[in-house]
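In this view, the complex is presented without one of its protein chains, the others remaining in place.
Let's look at chain A:
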Amino acid sequence: MDNLIALLIAAPLLGAAVLLCGGRALDRVGPLVGTVLSGASFVIGAVLFADMLGKGAGDRTMTQHLFAWVPVAGFKADVGFQLDQLSMTFVLLISGVGTLIHIYSIGYMAHDERRRRFFGYLNLFVAAMLLLVLASNYLLLYMGWEGVGLASYLLIGFWQHKPSAATAAKKAFLVNRVGDMGLSIAIMLMFTTFGTFSFGGVFGAAHGATEGKLTAISLMLLLAACGKSAQVPLQSWLGDAMEGPTPVSALIHAATMVTAGVYLITRSADLFNGAPTAQLAVVVVGGVTLLFGAIVGCAKDDIKKSLAGSTMSQIGYMILAAGLGPIGYVFAIMHLVTHGFFKAGLFLGAGSVMHGMNDEVDMRKYGGLRKYMPVTFVTFGLGYLAIIGFPGLSGFFSKDKIVEAAFAKGGTEGWILGAVTLLGAAITAYYMTRMMLMTFFGEERWRNTATASPDAPDVEPAAEERGRHAEPHPHESPSVMTIPMIVLAIGSVGAGAFFGVGDRFLRWLEPVTGHSEGNSPVSAGVVTAATLVLLVVGAGIAYLQYGRRPVPARAPRGSLLTRAARRDLLQDDFNHVVLVRGGEHLTRSLVYVDHTVVDGVVNGTAASFGGLSGRLRKLQNGYARSYALSMFGGTAVIVAATLLMRAV
């Protein structure tokens, strides 16, 4: 059974290889091949899962060793896999949601002439993400880590002829590289501290390391997590990443890849547990991002960018929970899974709306769509109820647990964190209700307004293929698209209750991550009540602003905060001024320095040694023989000198 683990990765990897190297002949069957191979991975995952359930909680970890990867003296990196309950959870999420999104893409990308390549990239992503969660050492994890970064780069920039897409792709890769620097340094520190970077070796020895070392390693891992999971201060790439096709946003930039940071921290629990300072940094990052993302989500009129802000914010919840230590690990992962369902569903819903609206993304040009897209409306609506934490739905169970865990941290810290998570819940209810109202209710603001011309560079090129750019005619998407939405909606509704009731998820994951209750100053009932009150407040304010009053087709000027939030709270402006402009000046002046100073000084020094620069000018006349001569002159000197030495 253990030997099946490699097949999980091999199936989609094969798909990627075949689809990317195969020629035009595969254009027609490409989408099907990609979907089947992703599905195969899910089936293998399910078989392994069934096998795992049959074993006792203590010996569920399976391992597979393939070969020695980089063996150099004490440095041993193997290609080996480890499948335990934590990895298993991810395997099912990645291959499951991944396959659903493959199916959805068959419909969504039907008119794109490069769809074979699209499915190749998707398969590459699934393979790399599975490698990330199955690796049994940090260096192999790194390979998966950058592999998903590559897939993300390729998919964000899939419509490469759009300059904005190419720029967004590059930005995502670069920001992630800064995080990767952290992962590199963490691995180097592990090697010099423990002499190994395999999970078993590191975690087994972690208790013997000094707190300083553990803190350093953990902070570097946190930097890596910030990059991949779009947490402050490395969050700026996620909003731009929405340039990619919507299924990509759903799979990579909502459900799976961006949660890799949460995986990394949870996986490294043994390191973080010994480094309280690093854990404090983790909760601060999570808390700040939670509010940051939520505020940005409130201000955006672009439906995908608003959802991207929401993703940031929800991952902030997970990171915060992971930073709480054993009190929060399980709930971080639980929220990650439920979020995978409802956020993927919401994105697919957004894609379905765009599909029916000539790829318009501005919510101010939507309105009243519930009549025209009933399936999308219902599935999106269920996702909406799940994310705001409506009682009984997924988000209610998983988010509530994180709020409780935040209070259970204890002390002033616990109160602050608890308050932040509660505030976040209110803002979530606000921006999601706003989105729901602007899209599906109210006036039909798209009447008599042509959508942007397909020649405009910022339009998704699918519109070009369909050749419609007059007034949109909203319609429901084909069933190949709606079925995945329905499946995800079922997950959004039921997963939370399934996991939460009887602490099923807790008992499943506890053997890997450990768990402690903490000591909460407030009872669970009070927390739930407070969450519900804030939910009503948030949703209510949104209703007053966007439900009771008509939505202006052009955004009002807004307050200072709104205007800042529309610009991602000015982080890009900061980056532009400090990093981009500063960098340009630096490289330009260095080019100048290299050309004049370095070259000049070296030539000048040479000249002062023997009039070389004068010779340079003379030699340039092209007497090649003289170079040969001078060289053999050198040889003659050595011969003469050695003969002389012997004579002496």
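The rule is simple: a contact is a pair of C-beta atoms (placed from the backbone, for glycine too) under 8 Å apart; a residue touches a chain by one contact, two chains touch by 3 or more; residues count from 1.
Everything that follows uses one rule, which is that contacts and distances are computed from a predicted model.
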| item | value |
| --- | --- |
| Undisplayed chain, where the name is taken from the UniProt record, one of "NADH-quinone oxidoreductase subunit M", "Amino acid ABC transporter ATP-binding protein", "Phenylacetate-CoA oxygenase subunit PaaC" or "Sulfur carrier protein" | "NADH-quinone oxidoreductase subunit M" |
| Contact with the hidden chain (one of A:102, A:213 or A:399) | A:213 |
| Contacting the left-out chain in the complete assembly, out of A:7, A:92, A:110 or A:150 | A:150 |
| Residue in contact with the excluded chain [from A:74, A:502, A:525 or A:552] | A:74 |
| Contact partner of the left-out chain, one of A:92, A:181, A:480 or A:506 | A:181 |
| Missing-partner contacts on chain A, residue numbers | 20, 67-75, 79, 139, 142-143, 145-147, 150, 153, 157, 160-163, 165-167, 170, 173-174, 177-178, 180-181, 184-185, 187-188, 191-196, 201-202, 204-205, 208-209, 213, 457, 583, 586-588, 590-591, 594, 598-599, 601-602, 606, 612, 615-616, 619-620, 622, 624, 627-628, 630-631, 634-635, 637-639, 641-643, 645-646 |
